[in-house]
Every structure is written in structure tokens, then in C-alpha cells.
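Only one protein chain is missing; all other protein chains are in place.
Chain nomenclature is as follows: A and B, assigned in order of appearance, with residue numbering initiated at 1 for each chain independently.
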Amino acid sequence: MAKNLIELKNLTKSYNGLRAVDSISLTIREKEFVTLLGPSGCGKTTTLRMIGGFEDPDDGQILFEGKLLNDEPPYKRNVNTVFQRYALFPHMNVYENIAFGLRIKKMAADEIKRKVERMLKLVDLVGFDKRDVDSLSGGQQQRVAIARALVNEPKVLLLDEPLGALDLKLRKEMQMELLDMQRSVGITFIYVTHDQEEALTMSDTIVVMNKGVIQQVGSPQDIYNEPVNRFVADFIGESNIIEANMIEDLKVRFDGITFDCIDKGFMDNEPVDVVIRPEDLVIVANPSEGQIQGTVSSVVFKGVHYEMFVANDHREYMVHSTIMFPVGTDVGMNISPMDIQVMKRGEEPCEEE
Amino acid sequence: MKKTMKRLYMGLIFLFLYAPIILLIVYSFNSSKSRGQWGGFTLKWYADLFQDRQIKEAFIYTIVIAVLATIISTIFGTIAAIGINNMRRFPRKVTLNLNNLPVLNPDIVTGVALMTLFISVNLQLGFMSMLIAHIVFCTPFVILAVLPKLRQLNPHLAEAAMDLGAKPSYALRKVIIPQIFPGIVSGALIAFTLSIDDFVISFFTAGTQVTNLSILIYSMAKRGVKPSINALSTIMFLAVLILLLLINRKSDKGEELLL
Partner (left out) sequence: MRRRMKLLAYPYSLWMAVFVVVPLFLVFLYSITKGDIHDFSTLEFSLDSYKRVAEPLFLKVIGNSFFLALISTVFCFLLGYPVAMIIARTNQKYRNKLLMFIIIPMWMNFLLRTYAWMAILSPNGVLNRFLGVLGLAPLEIMPGQGAVLIGMVYNFLPFMILPIYTVLVKIDRSLLEAADDLGANKVKTFFRVVFPLSIPGVVSGITMVFMPAVSTFVISGLLGGGKTPLIGDLIEQQFMSDRNWHFGSSLSIILMVMILISMAVMSRMDRKGSSA
């Protein structure tokens, strides 16, 4: 079992009376790629900055390998940060930027050279050492920022939305590169982003946050397939969220139909929220062969699939399918029981799994 | 037609601006002391100038005070600006408003007020009081020159430095100061110019033992003319002219005009 590297206990931070981070607790392990995911203002960046030492918590503890980190200034912490807009030192070239931390440790010149060159290789910037940082492209600056942080061999790397300023294609490339880097260097990455696709692609663990509170912690599959509340379901991926009634264990009722499902543990007839992913609604041409009937109200070609809306008296369902049904067609839809995710009504926080 | 009008007007303006200066230059070579007559070409006033002990003394005081005041106010002002930049809104506003007082107040009020302070605490008016006074009116300008550069600074730069292991003083030295350097240079230049040229504040705070060029010229002008002043003016004019030409040449090469 991987060791616990960082523990956050009841961490709280307020600005101007507003709770940016509201008593969150979290455990982060060695070699883990953890992503703090959420909309802007949810507290993810504040949390990251508290771990880095740039903000002081109002309450709570940050433990690093069991030791209290709260009062340590950033330059004494064994973590390094990749800032959102890289924060490269403009008056220094690439080499000097990367060597900055090593010079402070008063390392010998040839050892510095060795380490910097190894870093340049890792981030694929060999030969760039004498370049001025403002002559570099966004992606290159990004890699210098990563090299500058990693060369100090921290145990944890903090990344604050590092790919935000890059264009889509570059972003996707860098995602894979970052993941490779994390695996080959073998350290913990704590990554902050608002892009749920990015989080799903890269993480071992995702921490979904909203309004300063952790909504759910889990693997990408767990978060996607079994969101615990409406917020998580809505934030991750596309979904149909439907108000329903839990008749009894394994049976849920909505839109006038009772469905078999695989959830239990709710009270009989408890009002719940149900999440169904658009790709899990299977369209059939014959309406009577479907559990739900409706008429196609719109069709959009999305390349990977068609996004169709099927409407009936109750609502419009979002459906993703590779088979297209034109607008106006009457169709049926089927859902397999394990694709119905039942959640407690409302956006309640959950405890760590 | 319009062009000639413009040219004529500008010509008149330049005539207005330079006539007095040219006059001084001409008279610096005039062997007759009188301001009206031309007595023949001579360089004796220049010789007088270099031998005049009063003028030499005043010159040395002027330069020494200017250099000291510039160095001290630049360091003091830069550090203060960094501190002010990190203040919360209200204390920062108050501090900046106070800082603006020596800038906005007419210099006679600043001079008189400082003199009042010094005399009330029985500080002998002399070199120290004049130096203090110069630092008082120079530092606000340094702060005003450095502060905008600090505000433009990426706030994450200092954080990045500390994240990488730099103590705050190291981050200051190696990251912040190189970034705001143009502002510091600007401030230092303004401070130097203000100090070298100051009359009113120095007048009230220098006392009788110490003097600077401006005070000397004033007392000479009041009493009567010493033609060596004309020679001094000529030299100063040439110095300014050469300096500005050099700066202008630098700016022609593409760098920013330091004004």
C-alpha cells in the first residue's frame, strides 16, 4: 500500500468573510496523480496554494509525511509548483531559470549542469538552454516551468491549471506528456483544473470540489459512472439528471415507469436523483420495444457520435448514438439497470471513499 | 503659407526661449562688466570661475549632496515602494497620500516647514539638515517611479522564487529588483535632477555655513553681477546640451526616451 504523503485535516480558508475552502480533509499518497477538479471559485487553487505555502490556512492542518507543515514558508517545503502562467524569470535564460533552485542549494557547477541537461532531455528541450524565455512559445515555456520545478527533485509537484493557456491540440499532447513524466519520475502530482475531460484522462484520483467543499473523491471510472450527487453528475460528462422516487431497493420510478436498478440503501419511496449517461440510452426504431417512448426533436452530428434529443411529455432526453434517427421519428429507448445511477436528492457533500 | 506661419511662430518661440541663454553666453566672453556694452572678447571670466573659491565650494556641495541624496533616496524609496505595494488597500492609500505631500506642496512650504522642525529641535542648520531635506523631497519621486513597475510585475514571480527555495531576501535581490530596475533608474535620475537644481528648499535648510550653486547664484544676483556667473551659465548650458544630445542619440537607436 502506498504511503500517505500529504494529509489535509479540516483545512479552512476564508476571504472577506467568504469561505473559499470549507473544512476539507484529504489524503494523498506517494506516486499518485491527484486532480482537484471543479468550477472557478470552488477552492481548488486555494487548496493547492495552501499546500505550496503561499496562503496560510485559517484553520486545520497540513501534514507532510506526518509532520505539520502549516508554519513552514514555501522555501522550506519539499514541494515545487508549476504556476498557471509559468512565472518564468524574464531576465534569465532557460538554463538559469531551471538552475535557479539548484544555485540556491549551492550545488557545484558541474553537478548543476548535469541535472539541468537531464531535465532538458526529460521535457524535450535539448539545445534550448541559452534561449531567452520570452522567445519561447507557450508550450515551450510550460515545459521550462516543469523542468524548473522537477530539477529540485521534490516529493510532490503542484500544478495550477498549467495547460490553460495552450490551444486544444497542444493541450492534449501535453496531457499525455505530463502523464508520462509523472510515471517516469515517480513522484506525486497534485493537479488543479476545471476541465473534466483533462481530469478524466490523466488522474489516478479525482477530487471534485464545489464552493469550498469536496463533493466526491474517486477514480475516474467511479466519478464518471457513479456520481454521488447532482453536482458531480452534472459537472462530469454529459448526463440526463432526472428526479425520481426510490420505490424500494433495486427499484426506482420516474416518468411514470418503474425501472430495475442496482442501487440500494435508500429508504422506501425516498425522493432521489437519477443519472443516466446519454450513451447509455439505447435507441430502438420500434417505440414499443423501448421502455421509454418519445419523438426525436433534434439531431447534431458530433463526429464521434450523433447527439439527439428525444422528447416526450415528461422531458427531453439527451442521447448519444452512432445510429442516426431523423427529426420527427418516433423511437423507443432502453436503459440497462446498471446504467441507472441513483443519488441522494440535492448537492450534498460526501466523505472520502 | 501655413507652413511659413508655423515656422515663424516656432522661430519666435525659440527666440524667446533661447535669447536670454545666448545673451549669457555672449556676455561670458565680454570683457566689459556692464550689461550693456561690448568691451571685447575675453576668457578671463572663465579663469575667474575656476579660481573662485566660493563657486568651487558651492559646486562641490551641490554635487556631493545630489549624489548622496540620490543614492539614499533611491535605496530608501525602492524598499518603501516594495513595502507599499504589499500593503492592504487602506494603509496603502494613506501612505501614498502622505507620500504625495512633498510632491504637491509648493517648495516654499516644504522648505519653511523643515526649517521650522530643525530649529525647534535645535538642530544646527548645515550639511545634515540640507541632506535630510533633499532626501525628503527626492524619495517620493523614487517611489512614484518604482511603484508602477512593481504593480506591473507578475506576482507569481516572487512566489516562484520562494517555491524554488529562495529566502525572501534572495528573491528580492535576484528576481524582483532586476525586474523593476528601469523604474529604479528613472527614479534615481529624477532625484538627481531635482537635487542638483533645488533652490527654495535648500535656501531654508542650509543655514549660513553651507551653500549650493543655486543659493550662491541667488545671492550674487541680488547683490550685483559677477560676470563669472555668465561663464558658469555657459558651461552648464553646454553640459545640458551635450547630455540631452547623447540621450537623444540613444533614443534614436531604438531605446525609450528617458524623460
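Miscellaneous remarks
Rule of thumb we're sticking to: contacts are C-beta pairs under 8 Å (C-beta built on N, C-alpha and C of every residue); 3 or more make two chains touch, one makes a residue touch a chain.
Fair warning: this is a prediction, and the values are worked out from it, not measured in the lab.
Considering the whole complex, the residue from A:Pro39, A:Pro73 or A:Pro337 that touches the absent chain is A:Pro73. Here the missing chain is touched by one residue of B:Ile79, B:Met128 or B:Val185, and it is B:Ile79. Remark: the residues of chain B touching the chain excluded from display are 6, 9-10, 13-14, 16-21, 23-24, 27, 34-37, 76-77, 79-80, 82-88, 91, 95, 98-99, 101-102, 104-110, 112-117, 119-120, 132, 136, 139, 143, 158, 162, 168, 193, 197, 199-200, 204, 213-214, 217-218, 221-222, 225, 229, 232-233, 236-237, 240-241, 243-245, 248, 251-252, 257, 259.
Note that in this section only the chains that are shown with their structure count from here on.
Look at where the CA atoms of chain A average out and do the same for chain B: the two points lie 57 Å apart.
On chain A, the positions that touch chain B within their shared complex are 52-54, 73-75, 79-81, 83-85, 87-91, 100-101, 104-105, 148-149, 152.
Within the complex, the chain B residues that touch chain A are 154, 156-157, 159-167, 170, 174-175, 178-179.
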